[in-house]
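Shown here: the complex without one of its protein chains, the others still in place.
For clarity, chains are labelled A and B in written order, and residue numbers in each chain start from 1.
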Amino acid sequence: MPKITRRRALEGLGAAGIAGLAGCSSGPGGEGSGSGGTTTGSTGPMEITLGLFTPNSGAFAPWGPSLETGTRLAIQDLENELDVSVGLEVYDTKTDPSGALDAMKRAVTADGIDFAQGGINSSVCTKIGTWASDNNVSYIGQGASDSLRGEACQPFMYMVYQTNHMMATTIGREMADTTDNWYVLYADYVWGHNAEQVVTSAVEENGATVVGKDATPFPNDDYTQYINNVANSDADGVALLIPGPDASRAVKQMRNQGLTDITIGAQMLEDMVFWGLDHEAAAMVDIASMGWVNTIDGVGDFNDRVAEAGELDPFVRHAKSYTSADQHVRAAVRAGSTRAEDIREELEGHEVQSAAKDIHGGGEMYWRACDHELVSPVFSATAREASAMQDDPYKQWFDVTDTTPGDDVVRSCEETGCTL
Amino acid sequence: MSDDADPRSAALGTEGLSKHFGGIVAVDEVDLAVESGELRAIIGPNGAGKTTLFNVVTHALAPTSGSVYLDGEDVTDVPQERRPHLGLARSFQSNELFAELSVLENVRVIAQTAADGTFSFSLLGDGRAVRADEARDILARVGLSEHAETEAKNLSHGDQRRLGIAMAIATEPSVLLLDEPTSGMGPGESRETVELVQSLQDDLGLTVLMIEHDMEIVLSVSDRITVLNRGSVLATGTPDEIQGDDDVQDAYLGGVREEL
Partner (left out) sequence: MSTSSSRTLGLDRLSAGGAAVWGAIALLLLVALAVEPGLFVDQFVGGLVYGMTLVLIALGLSIILGLLGIVNFAHGALFMLGAYFTYQLMALWGLPFWVALVVAPLLVGLVGVLMERLVLQWLYDEPPLAGLLAAFGIALMIQEATRAIWGDTPLSVATPAVLAQSADLAVTTVARIRLFSVVVAALVVLGVYLLIERTDFGLSVRAGVQDREMAGFLGIDMPRRFVLMFFLGAVIAGIGGVLQGTAVGMSPTMGQQYIIITFVVVVVGGIGSLFGSVVAGLLIGEAVFLTPLVLRSLADVTGVGALAVPGIGGLVPYLVMILVLLVRPRGLYGQEGFME
């Protein structure tokens, strides 16, 4: 077993990985088995208990299982590669942030977790991340909201998901490149309003025009009146800055209403929410910005392992959960400690060299010290033709058309408003 | 003095019919034999047990003991909701009706239930639904035709009492029990109502038992009168016999004879 994993690790690392391995024996920036010495030397493998916060009820419940699957795969790889033993405790973030907070308190005070990760919506991330930081517990979340690396940033809180701003800037550029007149539908809450501003300015900076826009209620399942607005405008493209399931409903309704010629752009699309649609409807998405998609080059056997291990086909949350656990545990091993201060020292400025980088296509990924963002590439994708969509052994509906380096679209440290 | 006829061959008969409420004996060993086509008045002071007698006859309350016969058939144990099909109907002392249905609908719903037309779905045509014609006939008989579409709760008190009678005859009964049909009416209206009862009885060949407080009406329209006192039958007889009965005089009628 260790042999196989060793080989897999080597395969996965590739050229960049070899450099990383070389570094692991000496430099603090490297990753690997060597530097966990403080615990391994005396008492056998380093023991870590990881608390995972995942939505198993409420509006985000469909995402829940993927967080656990991704985390377990990472733990498997880590235990095979490093001299470490990782215990996993899973907590339900419930439907509201205060439920998640209760779980976090219990995890830390009663169950004694060493550090925490998970949480996919910004209100939950903010709540549990703030408490964790106040209590010197390291926490890696998956919220996309800019405030998490802005006014709400915390000394011991980190985010692995590309920000709303990065995604919106990417899709805004793509949109301007694709066609000239855009109609923007955005969800009527902070996330949507932010995205609308970023997309509009990106579209206009790149020479195209936003001819109309509507804030749509959330959640909402009848998009007819907004589709009417689009159809009555001069737009030849419509941008959906709407959370996943609602975006998929909107697409389906556009198709039913006969609005099939228009170019559809979707911001921060998670393909999983489109899998409920029929192929023809999903195929209408022309351009999308994505945090990860299972057709990235270099993803290796990650897709197959996810498909075997979990109930959900591989999508962005698997990759982000894998990355969270991978980075968290490696930092602790390097530091030889799970103290929040020590992990912070390891993570800030660290460049990812592990398999987490490979499944993201091998582009540069690093932990920015000023706001604790894992700066990662943003993927542009398009839906396949209905006939080319793969369903077995797992769904592959979107193809990558472009990869934008994270540094090209991430806000500068000054713009974030975070002062770490 | 009592009913001479055999309760088991009368249109409506009771034998030893009693109803106890705990210690209270509301109806005490009552024997009745009301002949077909008769108009029988039931009189007695307040609390004598008149309404309770109707309740046990119709099985709204189960009798404590005794039997009820309809046309010689023992119907003591036939439950309340089957009574309409036996040809036994009653009106209530208080106005019991479906306040928010129209007058016509109040009669129709009873007529259709008695006809067991519970699942007919007649959607078209002038009649709207089965028994609508019969219902209109009945309204015409009791003089409520012009109020057919009025909601029952908007009728005058007197019209509501008449609607009660209409609803009772909508089941096409052979025996009709009326609990104070004239209560709350002025003298003129009372007289009209009693005449209505008499004409219904003649036209439909009904046997009628009527609880009534107005002695003038009772003495003028009844074929026979049963006087209840403390639950038991004090006397039964023609108006003349009752007026001449000393027991009744003592116990109940007081100075009526002198007045007459």
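Basically, a residue touches a chain if its C-beta (ideal position, glycine included) is under 8 Å from a C-beta of that chain, and two chains touch if they have at least 3 such contacts.
Remember, predicted model here, so these are calculated numbers, not experimental data.
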Exercise. From the list A:62, A:99 or A:300, which touches the chain that is not on show?
Worked result: A:62
Exercise. Considering the whole complex, which of B:19, B:40 or B:108 touches the chain not shown?
Worked result: B:108
Exercise. List the chain B residues touching the unshown chain?
Worked result: 60, 80-85, 96, 98-101, 105-106, 108-110, 112-114, 117-123, 128-131, 151, 153-154
Exercise. In the complete complex, which positions of chain A touch the hidden chain?
Worked result: 59, 61-62, 64, 188, 213-222, 224-225, 228-229, 231-232, 245, 248-249, 252-253, 255-259, 272-273, 275-278, 280-281, 311-312
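One rule holds in what follows: only the chains that are shown with their structure count from here on.
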Seminar exercise, completed: Between chain A and chain B, the Cα-mean centres are separated in Å by 82
